[in-house]
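Please read the structure below before turning to the comments.
A single protein chain has been omitted; all remaining protein chains appear in their positions.
Order of writing sets the chain letters: A, B, C, D and E. Residues in each chain are counted from 1.
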Amino acid sequence: MPYVNIKITKEGATTEKKAELIRGVTNLLRDIMGKNPQTTVVIIEEVDTDNWGIGGETVTQRRRQGS
Amino acid sequence: MPYVNIKITKEGATTEKKAELIRGVTNLLRDIMGKNPQTTVVIIEEVDTDNWGIGGETVTQRRRQGS
Amino acid sequence: MPYVNIKITKEGATTEKKAELIRGVTNLLRDIMGKNPQTTVVIIEEVDTDNWGIGGETVTQRRRQGS
Amino acid sequence: MPYVNIKITKEGATTEKKAELIRGVTNLLRDIMGKNPQTTVVIIEEVDTDNWGIGGETVTQRRRQGS
Amino acid sequence: MPYVNIKITKEGATTEKKAELIRGVTNLLRDIMGKNPQTTVVIIEEVDTDNWGIGGETVTQRRRQGS
Partner (left out) sequence: MPYVNIKITKEGATTEKKAELIRGVTNLLRDIMGKNPQTTVVIIEEVDTDNWGIGGETVTQRRRQGS
């Protein structure tokens, strides 16, 4: 019955990659923690690089600087 | 002063339904918990069916299979 | 398949009140949005009044001032 | 290594204001708590006024009433 | 730079299992999405079974009924 929220920057993750990630995380919770996959919820949120900050800067700023 | 976050799949919930849900949840917190409605915050997030997984599959995949 | 997160201050909500709130919110989502109760997840988080701020003050500070 | 999630109503915050907020919050965590800015993550989420409720009403409804 | 929040019921997950889950999710994000493990944050929250509802009931109630 776990609930997983994954936030990543919005940079073109494909539908296939997202489905693969959901499957992978659900399987990990079953294999490591014994959690029932049928009630495992995984939500992916894709966040604009203007709205994601790390090190005091937005990801947009960091990408522009090549970091 | 409660804070409520509701995540649902993005499948055309109308403005009216969302307003009704916000009113209903706010009233529940007042009636059951005695919480002040004036400072109760309710945020609804509508999530793409490609980004919502349950049972190891995306909701998009499940809908396609008729489950 | 909704996911609901409710944060309230930790001030002695009973097990019964919390169960009632979970039931009420689940029913609201069914009645207003047509959501399946069987896969509706509701999580209540109780937060220390030292860790909850509103109006720039902690709830602990506000309670002490009688507001 | 803090993680900060800021939700505001989606009402035209500029890229510059968002960058300024990210910088400010990161600096606060360094100055008050001694947290390392390099690993401080700040995510801003902008929420539609139809999806944000306070006092049992959506912000859209409140704006319309001039409150 | 992903941020992952995992909520599970508080039922005695060991320190080792939690470390294994953190490592596994971080590796998945690298392998599937190409995300840098060094800046991947994973937070596990363990929630009291009285505070977790599914199907309109708390997990405590469901466990008592043997479901």
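Here, a residue touches a chain if its C-beta (ideal position, glycine included) is under 8 Å from a C-beta of that chain, and two chains touch if they have at least 3 such contacts.
If you're wondering where the values come from, they're calculated on a predicted model, not measured in any experiment.
Shown chains touched by the undisplayed chain in the intact complex: B, C, D, E.
Residues of subunit C that touch the chain left out of the display are 7, 47, 50-58, 60-61.
The set of subunit E residues touching the chain not shown comprises 15, 18-19, 22-23, 25-27, 37-46. Annotation for subunit B: contacts to the undisplayed chain at residues 1, 3, 39, 41, 43.
Keep in mind that, in the parts below, only the chains that are shown with their structure count from here on.
Looking at the partners of subunit A and subunit C together, the chains they share are B, E.
If you take subunit A and subunit D together, the chains in touch with both are B, E.
Note: Cα superposition of subunit B onto subunit C, rotation of 180 degrees, nearest 5. Here the spacing of subunit D and subunit E, counted between their Cα centres, is 26 Å.
Work out the mean CA point of subunit B and of subunit D, and you get 20 Å between them. The centroid of the Cα atoms in subunit A and the matching centroid in subunit E are 14 Å apart. Along subunit C, residues 1, 3, 25, 39, 41, 43 each make contact with two or more other chains.
Taken as a contact graph, the chains fit none of the simple arrangements: neither line, ring, star nor complete graph. A list of each chain pair in contact follows: A-B, A-C, A-D, A-E, B-C, B-D, C-E, D-E.
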